[in-house]
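Note that one protein chain of the assembly has been removed; the remaining protein chains are unaltered in position.
Take a look at subunit A:
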Amino acid sequence: MSLDMSPAALDRAAPRLMRAEPLLTMRDISKTYGDVRALRHVDATVYPGEVMGIVGESGSGKSTLLRMMNLEDTPDSGDYTLRLPNREDGNLFDLTRYERRMLCARHIGIVYQNPHLGLLMKHSSSGNVAERLLIAGERSFDVLRAKAREALDASEFPLSRMDARPIELSGGMQQRVQLAKAIALEPALLLLDEPTTGLDVSVQALVLDTLKRLQRDRKITMVLVSHDLGVIRTMADRVMVMRHGEVVEEGLADQVFQDPQHNYTQQLVHAKL
């Protein structure tokens, strides 16, 4: 192998080294709620094993985009594909409600900022995890119990509390139950919507550490939405910066924070304490 230094080679577009295809591809996603244009021609690409961070101010469209990734809503226009084993590519927004539910149960996990959105607060913690497994077709009580236990343990939830109801738990513990539920079926994609917002600093560190370990050990692909630049900087490989429903900048996390190219990103980075 040699470096070809001819002018023609120098002018040639850089070849791609990455052999893997993207896991997630969204193209030209737009969504309007009444007079509000929540998403404007958004493209997103996420590769297997990476953590994609999405930052932006409140109302920038980042959580709306995450909900689209979780097939909770349908855009006015745009395509969404996930490269999954034994599944043909196709626009996931064309799926029926039942098909979406089954696909999400098997392949997509989500942790919401508000645990009330992700958990049945009056069911046991282990029951919340088992519910996810039930939707995906698991029926054996022993298997359900064992898998729920394994997922809670991987999320660093104290197993002595696995039968406690989320309503009896602290915010950090509730997030761990959500996380256990999300990873119980080893999803291809884990969506995290402000998972540490509202937690005190020490609990936030615990949750982030757990996420980092899961990502390293299980190679789970993650999309992390946060307005906390420190969280994104700690976790993300690449970053999308959103404003007014548009992606204004995208790049490697360290590049976006150290050499932001867009005026808004510079304001965001300079405003960080």
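Operating definition for what follows: a contact is a pair of C-beta atoms (placed from the backbone, for glycine too) under 8 Å apart; a residue touches a chain by one contact, two chains touch by 3 or more; residues count from 1.
In the analysis below, contacts and distances are computed from a predicted model.
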Taking the list "Phosphonate metabolism protein PhnL", "Extracellular solute-binding protein", "ABC transporter permease" or "Succinate dehydrogenase", the UniProt entry for the undisplayed chain gives the protein name "Phosphonate metabolism protein PhnL"
Counting contacts across the full complex, list the positions on subunit A that touch the omitted chain. 1-5, 10, 13-19, 47, 50, 205-206, 208-209, 212, 216-217, 234, 237-238, 250-252, 254-255, 258-259, 261, 263, 266-267, 270
